[in-house]
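Before anything else, here's the structure in question.
Note that this complex is displayed minus one protein chain, with the remaining chains in position.
Take a look at subunit A:
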Amino acid sequence: MSFLIDSSIMITSQILFFGFGWLFFMRQLFKDYEVRQYVVQVIFSVTFAFSCTMFELIIFEILGVLNSSSRYFHWKLNLCVILLILVFLVPFYIGYFIVSNIRLLHKQRLLFSCLLWLTFMYFFWKLGDPFPILSPKHGILSIEQLISRVGVIGVTLMALLSGFGAVNCPYTYMSYFLRNVTDVDILALERRLLQTMDMIISKKKRMAMTRRTMFQKGEVHNKPSGFWGMIKSITTSAPGSENLNLIQQEVDALEELSRQLFLETADLHATKVKFWSQHISFILVGIIIVTSIRGLLITLTKFFYAISSSKSSNVIVLLLAQIMGMYFVSSVLLIRMSMPLEYRTIITEVLGELQFNFYHRWFDVIFLVSALSSILFLYLAHKQAPEKHMTP
């Protein structure tokens, strides 16, 4: 009886996840496309549903919800279904849709997609060889074998993405912090872009006119395509088409330039538009400053207690006051960058003509040096520590 109740709970949650995956597919992923093959949407939603159910089962395991035997049953069921989907269903359909896109193989797409799937299975199996996976005492198609291979691929993917994210996120975030994009920069870049477009247009006008006069004269312009085309173009070349090829090359270079300029402009726009992130970053920086002030004061206090004596206390207090003052002034310098524009002017006025960029660069350099040396220091300390414990 309890098994039935538990199963119905599981099934309801699975249906909920399925619906969520379906909606996500329709509203987000396929926002600009028309869904013609509903199979794809179903497979996506099913995979999503079963993946979420696995997390749900983990939570149930921790909380102790549901009967343990029914949990075990659903675990097994879930694992089997997910492995079936990941190893058999999805790769097969991927192969099928790839093959359907190629016009040549369209007729025998089932055959070719089966071939693709068999190739995938071969490499998937070969994946097991260099890794420490369970010995072949569990049979060829057991769950352990499949999971171990899926695990290898999944863990590799996660590590790759995490590594990239860890480096990329602070990199882009710091660039938004430190770059100050003005409207003037954007306008200048846009003007360059439009000038490049004008140059492309004037060259294309010449080409169009040349082509027209050639057409009227009865000459035909053959674009040198392929190997034989190139050989032919060397021996027989009308002066008109030679001219055209030259201009075409110039146009290609200019078009590449225009693409680069467009991407740069888009990048500048993106950096400029980070208005809200400026405000949020200001709040964050404020929090960081408050905590660092508190930390600084606590550290100073500890330091003071540690090294002061009746004679040197005055000197030390004054030294600490000096350090504190310099620290706060530099914080104001650095915080200027993260402030919304309207508040920035007062600091600039008050602090005068300073090379603010220099301070940021300098901050970066010292930060980097300090981070690297802390890593080194901690590594050495870590190495020293177990040895200290070992030697009695």
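The definition used in the following text is that a residue touches a chain if its C-beta (ideal position, glycine included) is under 8 Å from a C-beta of that chain, and two chains touch if they have at least 3 such contacts; residues count from 1.
Keep this in mind: contacts and distances are computed from a predicted model.
Q: Which of "rRNA adenine N(6)-methyltransferase", "TELO2-interacting protein 1 homolog", "Mitochondrial ribosomal protein L37" or "Rab-like protein 3" is the UniProt protein name of the chain not shown?
A: In UniProt, the chain that is not shown appears as "Rab-like protein 3".
Q: Based on the whole complex, identify which of A:263, A:323 or A:365 touches the chain you can't see.
A: A:263
Q: Write down which of A:15, A:201, A:298 or A:369 is the residue touching the left-out chain.
A: The missing chain is touched by A:201.
Q: Of A:10, A:193 or A:320, which one is in contact with the hidden chain?
A: A:193
Q: Give me the subunit A residues in contact with the hidden chain, please.
A: So the residues of subunit A touching the missing chain come out as 31-34, 190, 193-194, 197, 200-202, 204-205, 207-209, 211-212, 225, 255, 258-259, 261-263, 265-266, 269-270, 272-273.
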